[in-house]
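As you look at this complex, bear in mind that one protein chain is not there, while each of the others sits in place.
So that you can tell them apart, the chains are marked A, B and C in the order they are listed, and the count of residues begins at 1 in each.
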Amino acid sequence: MSLSAAEAAPPTRNYLNAETTLRSWLLTTDHKRIGVMYLVMILISLFVGGMFALLLRFELLTPGPTYIDAITYNRFFTLHGIIMVWFFLIPSIPSVFGNFFLPIMLGARDVAFPRLNLASVYIYVIGAAFTLGAMIHGGADTGWTFYTPYSSTTATTVTPVLLGIFILGFSTILTGINFIVTVHTMRGPGQTWMRLPLFVWAIYGTSIIQVLATPVLGLTLLLLFVEHAFNFGLFDPARGGDPLLFQHLFWFYSHPAVYIMILPGMGVISETVSCFARKNILSYKAVAYSSLGIAFVGFFTWGHHMFVSGQSNFDSGAFGVLSMFVAIFTSIKVFTWVGTMYGGAITFKTPFAYICGFLFFLVFGGMTGIAVATISLDVHWHDTYFVVAHFHFIMVGAALMAFLAGLHYWFPKMFGRSYPEGWGLVAASLIILGFNATFIPQFLLGNMGMPRRYYNYPEKFQTLHVASSAGATLLFFGFLIIFIYLVLALKYGQPAGDNPWGSRGFEWNTSSPPLPHNFEKAPVFDREPHDYTTPVLEVSHAS
Amino acid sequence: MNEFLRRVLFLPEQASSLARQVDQLHYFVIITTLVMSTAVGLTALFFFVRFRRRSATQTTRHLQPPVWVEALFIAVPLGFFLAWVYRGYHDFLLLTTPPSNSMDVYVMAKQWMWKFSYPDGPNSAGVLRVPANRPVRLLLTSRDVIHSFFVPAFRIKRDALPGRYTETWFEALEPGHYPVYCAEFCGTNHSNMLAEVVVMRPEEFDSWLVEQRRGRVAQQDGSQTPDEDLSALTNPVRQGEQLAVRYGCFKCHTVDGSPHIGPTWLDLYLRREALEGGGTVIADETYMTESMMDPLAKVVRGFNPVMPSFKGRLSGPEAAAIVEFIKSLRSEPLEQARSRRPVYEPIRR
Amino acid sequence: MAEVTAQGTHHRAATRYALTYVGLMVLTITTFLFSRVDLGIGSVAIAMGIAITKSALVVLIFMQLWEHRGSPRLAFATALVWLALLMGFVLADVHTRFPLTNPDRNPIAAPALSAPSAEKTRAGQQSEP
Partner (left out) sequence: MHPEAIAESHFSSPEVQRHAARLGMWAFLATEILLFAGLFVGYMEYRSLYHESFVQGGKHLDAVLATIETAVLITGSFAVAMAHHYTLTDRNGRAAVGLLIGAATGIAFLALHGVEYVTHFREGALPGKYYTFPEIRTAGASMFFTVYFLLTGLHSLHVLAGTGVLVGLAVLAARGTFSHQNYSAVENGGLYWHLVDLIWIFLYPLLYLIS
């Protein structure tokens, strides 16, 4: 079904064409418009962060200096980290799909605090402006982890970057509080906790982490700013400070932060697996409670980032064991997703291609994560490319693919048009292939002992680096194709019906694109989400 | 089998006593990972083929797995993971607890080089000589930021904290040269901060040590960068001071903070200086060296540009020595936990 | 959530606030007086005990956590548990580290390493507190 000049979508009133002045967009309190604005902003961040990734990979083609010098390389990998972590991955699924679909799935007209929701958008913009300013001014060269005492003594502009992320932290906290209160107080009639879609459970778990972890990041950046500016000596050993205290405070936020990135992705996959396998999720309670499990136990494991940093053996042992418990929640989810396909009626669409990619990369990436948390192996692997490959498997392989699965699954609902299926599968295979080519060599580089953040490297690592850089370009083209056909589909895509996939998710009860206030009359929830035991009312003409 | 797997996984040679033991757990974990992820992939593929959608209005039964299936989903992975972490922590304790008969070596990490010194003998930069088949304990410290001593061939890594000591140990098996990397990001030349562990036969090492102690060996291996306490000739700070006297720097620059013709050198290092005609600069090594060679380029506000240029009169190392001397001039706050000299810490067994 | 509306229940609320206020002032003065008397480890326990009672009064009465059951209490309890979690692991780490990774406790820096003979004598004298 190629891109044909489709006839104009029937001009029914929806949230997009209800009012089209710029002011109506900039001052909107409609959660759907805020979701679309976030979508635009995080796609820009993905593009900018991706460009830095490519620049890094090209520099690493040859051992010596290739085309940039060491300090620029250090700035590039710092900015790649900061932009991808804070400006793309953390807001991506909660702020876009969470904002758009949480109220609809609950049968509510909007989130609990609509004005707060708009405030978090503008706080994101201000935070991005500060970091952009730092980027132009040269940006920090400390890596996104800002380890002291290097970060507090380096002469590069660390302060505006810290301020940018500090402000961005508030945007995440506000979104988290908004979603928690929405789930607690605005569930529709008949919508008990056990009838919540699994996406809502995942967003609820993520919001708990956002609310409980981000303040500690705020404080850590504040202390680092004070240390950098006035040299109070809190982390400076020459004045009696303890650099490990900074690492404890930083990782107390940053490990739960990686669950902020992956948990919403798991929510999207729970929804899409049920829809494309046309079958109810295998064990609803197990998946729902494991979302909360990840949210809570995720806070007990931050010490596995500090096994070789001088942390005591007792703490290393304790954190190693606790890290294993957080892993079983992920394995419950994976077995349940694969089990859901048993006895289903599966169609192979683009989102399903991303689901397969997601499953393989989450299992492989997750298991290498457990391997790295096995304390004696981490001594060799810490701060080498093995760790880089592990967290890219989770962040790009799992979280980004879940984001793409969600984007393709909900694109008809958000914009009323459907994307070209053929191009979707081409891009998906390109991305999965490019991803493997980029990061499998990095596992082997890590085993060989190639440390992280190296501008030039000994000769023996070059072949693997060239392979990885080639994979990165392949990955880039995959994303480019997606970007192109999605933008074109906005205008030229086939008008999609209210339920093109024949999905029994609650969000498909509204028209697509939805009305400004989601429903004429509030829906009554009388069944479990994704219950495919009765034939679907509207035959999906898409398949 | 071990050699085959090591080669397949691109692991460096197992040159220390514990490397093989660590690698065995590595093989077990990585093989289970590969088996698990391909199993999940293939099951998904099989389910897709077996349960593909046959008609657009096909419905599916509401399946609810028995509780023992869910319990299995939890118990089996948890069993594997806890077995790994038990074995992992056991190996980790071996990796981090040095045997009581190990020989001490102090490792001093400095921005972008490694310096090694033996308790009662020579010290050197960039080359660590150790005897084979004898445990060696490393007491790591750093002079500026966090570095990390990483020897892939021995499977050891430990951060070097500034002003503090951390310990790790290894026992090399056979003589050879093994590269050392810095694994914790420490600035611009983090990737050039390489060193080498040279493992010698025990008797060869002992004779080398004796010669070193007597200092008879004409050419010390690697560039001789002595500890701070050795004689003036080899101490950059003292050397810098004498050069400053010889070139008459003290006619204009004071060292106790009192104002004079030129800016005072006390606490000058990393101070933000306001320049004549606007703008500020941080007085780091580059600025100081540049000011020696071309003083009129960036004159500090409030001082008149009278400083003569030393281009051609001051050689590179001499300028670096004067910079080291300026860097050492820090106003001693009343109480300061200075980074202590290497100290002997009895090995807990 | 019993919505407090009747005039009567209000009256009791005012006196409850007044009583809590008096209680807090009395506790403040007692904790100050206790601090004047040096009871060793006991003084820390008393000071902390009084601080906990005062904060319980403020939270339950002034912040009406006594009336509003359910999720507000859950939020407050989780925050305290996370505070204890962070503090517990960091202090456990500080106290069980390789002794030399901690900052130097005694003000006098250990004698410098130079002469070989110093090595033997220092081995005995270096006692970690």
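In this section, a residue touches a chain if its C-beta (ideal position, glycine included) is under 8 Å from a C-beta of that chain, and two chains touch if they have at least 3 such contacts.
Please read these numbers as outputs of a predicted model, since none were measured by experiment.
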item	value
Contact with the hidden chain (one of A:L16, A:M105, A:V211 or A:V308)	A:V211
Contact with the hidden chain (one of A:D141, A:D242, A:E271 or A:D315)	A:D242
Residue among A:A70, A:I90 or A:A112 touching the omitted chain	A:A112
Touching residues on chain C - with respect to the absent chain	1, 3-5, 7, 10, 13-14, 17-18, 20-21, 24-25, 28-29, 31-32, 34-35, 38, 43-44, 47-48, 50-51, 54-55, 58-59, 61-64, 68, 71-72, 75-76, 78-80, 82-83, 86-87, 90-91, 94-95, 102-107
Missing-chain contacts mapped onto chain A	108-110, 112-114, 116, 173, 176-178, 180-181, 184-186, 211-212, 214-216, 218-220, 222-223, 226, 230-234, 236, 239-242, 245, 248-249
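The definition used in the following text is that only the chains that are shown with their structure count from here on.
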item	value
Of A-B and A-C, whichever chain pair has more C-beta contact pairs	A-B
Separation of chain A from chain C, taking each centre as the mean of its C-alpha atoms, in whole Å	37
Whole-Å gap separating chain A and chain B, where each centre is the average of the chain's CA atoms	33
Shared-contact residues (touching 2 or more other chains) in chain B	161, 163-164, 166, 337-338
Shared-contact residues (touching 2 or more other chains) in chain A	237, 240, 244, 310, 313
Contact footprint of chain C on chain A as seen in their complex	184, 212, 216, 237, 240-242, 244-245, 248-249, 252, 299-300, 303, 310-315, 318-319
Partner chain B, residues of chain A touching it in the complex	70-71, 74, 141-143, 147, 149-150, 153-155, 237-240, 243-244, 277-280, 282-283, 286, 307-310, 313, 316-317, 320-321, 323-325, 327-328, 331-332, 334-336, 338-339, 341-348, 356, 359-360, 363-364, 367-368, 370-371, 373-377, 379-380, 382-384, 444-445, 447-449, 451-458, 464, 502, 531-536, 539-540, 543
Contact footprint of chain A on chain B as seen in their complex	9-12, 22, 25-26, 29-30, 32-33, 36-37, 40-41, 43-45, 47-48, 51-54, 56-65, 69-70, 73-74, 77-78, 81-82, 84-85, 87-97, 144-146, 148, 150, 152-153, 155-159, 161-164, 166, 179, 181-192, 194, 270, 282, 284, 333, 336-339
